[in-house]
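Input: one structure, supplied below.
Missing here is one protein chain; the remaining ones are kept as they sit in the complex.
Going by the order they are written in, the chains are A, B, C, D and E; count residues from 1 in each one.
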Amino acid sequence: MNMPQGQGNLDAMKAEMIFVADLFNKMSEMCFKKCVPRFHDGDLNTGEPVVCADRCVGKYVEATNKVGEVMQQLQQGQAPQ
Amino acid sequence: MNMPQGQGNLDAMKAEMIFVADLFNKMSEMCFKKCVPRFHDGDLNTGEPVVCADRCVGKYVEATNKVGEVMQQLQQGQAPQ
Amino acid sequence: MNMPQGQGNLDAMKAEMIFVADLFNKMSEMCFKKCVPRFHDGDLNTGEPVVCADRCVGKYVEATNKVGEVMQQLQQGQAPQ
Amino acid sequence: QAQQQQEQMRLMEMMQEMQVADSLRMYNELVQRCFGHCVENFRSRKLDGKEEACIVRCCQKFLKFTQRATQRFQEHQQEMAEEAAKAQQNK
Amino acid sequence: QAQQQQEQMRLMEMMQEMQVADSLRMYNELVQRCFGHCVENFRSRKLDGKEEACIVRCCQKFLKFTQRATQRFQEHQQEMAEEAAKAQQNK
Partner (left out) sequence: QAQQQQEQMRLMEMMQEMQVADSLRMYNELVQRCFGHCVENFRSRKLDGKEEACIVRCCQKFLKFTQRATQRFQEHQQEMAEEAAKAQQNK
């Protein structure tokens, strides 16, 4: 999320693509665990898990940004808060 | 398991090799968990876990094929069953 | 830990770097789990977890060497002990 | 300009390779997850009917969930790209 | 034909590299698994005798299990290759 914008630099773009793919995979694994704790029937179209999926993605993206901020602050030697 | 056959295409062969290695690693991790829940003594040669290993590998390979089928059906927009 | 020394061979050095990075990552994940079972406050500087970190790293490095020995013995067809 | 086109090509190839690798890895993860959830007895080396049905349901559930999450995630990425573009303009 | 030989060579190299990477990754996973299972106290920075013995047993157990699973897995792959070849012939 706090990635440098690609400037024609192929290596940086590759690193960004790998990062986003990794983020998405970890997110969907985590949100599945949180939103579908049991596997009862095969149909997700109606009911809770879809709503939960939407909210979980929103919160996960926000958490990713938050963690990025904390990492930057610690690297700059500033204690957050 | 539902991989295209290599036709001299190096990239496809590499992808297949990585896939099979990943499948094997996940399978042996999972079957170890299922078949050897506790580590009491170091010798596997006699008794249950060997039999369980054989069966677990068989079931895992079958499950891999089954999941491949379901993925294909969903990609083709057909609801399975 | 039981890696061949680099002799100008780039591939071997790359493999070694990946190995050491993977070892470090697995070690810090494991030691964090063992030493910080709950996240109460953000400050690690005082108290137990730092001491635990030091000891956990020591034990993990030793365990890595031990596992390497056992693997070599099994490959050479010798039963350890 | 020829160089730029070549870079473009290499990027496309790279993306395609990554997508293949990614979907195969996801396939393996799905098998591991659903096997872990559905298979508990090892009295035979064939899946029984109950296990097979459980695996099918587990797959469908995860794949539908992932589809939904993909949609939402792409929307969020779109939004962020737009905000970044706006911030660029306001400079 | 020279090109085919070269491809063959590159494939062999790639397989070897992958096998090295794979066995090192497995080494690290084995350490993590057995450490997680066997080490619980951090009163010293050296493994005690009980922990060391537990790690040795854990390794042996996992490595023997993996050997067995490898054999079975290769047999299954062989079977599937044969079936695929037969299906090819019957076309």
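The criterion applied here is as follows: a contact is a pair of C-beta atoms (placed from the backbone, for glycine too) under 8 Å apart; a residue touches a chain by one contact, two chains touch by 3 or more.
Quick caveat, the model's predicted, so the values are computed rather than measured.
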Subject >> Sites on chain C contacted by the missing partner chain, in the whole complex >> reply: 1, 5, 8, 10, 13-14, 17-18, 20-21, 24-25, 27-29, 31-32, 35-36, 39-45, 49-50, 53-54, 56-58, 61
Subject >> Residue numbers in chain A that touch the chain omitted from display >> reply: 11, 15, 18-19, 22-23, 26-27, 29-30, 33-35, 51-52, 54-60, 62-64, 66-68, 70-71, 74, 80-81
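The rule we apply is simple: only the chains that are shown with their structure count from here on.
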Subject >> Given chain A and chain D, the chains that contact each of them >> reply: none
Original post:
CA centre of chain A versus CA centre of chain E: separation in Å?
Top reply: 31
Original post:
Approximately how many whole Å separate the CA-defined centres of chain A and chain C?
Top reply: 28
**OP:** Would you mind listing the residues of chain C that make contact with two or more other chains?
**Re:** none
**OP:** Indicate the residues of chain E shared as contacts by at least two other chains.
**Re:** 29, 56, 60
**OP:** Take each protein chain as a node, join two nodes whenever their chains touch, and name the resulting shape: line, ring, star, complete or other.
**Re:** line
Subject >> Chains grouped in pairs wherever the two touch, ordered by label >> reply: A-D, B-D, B-E, C-E
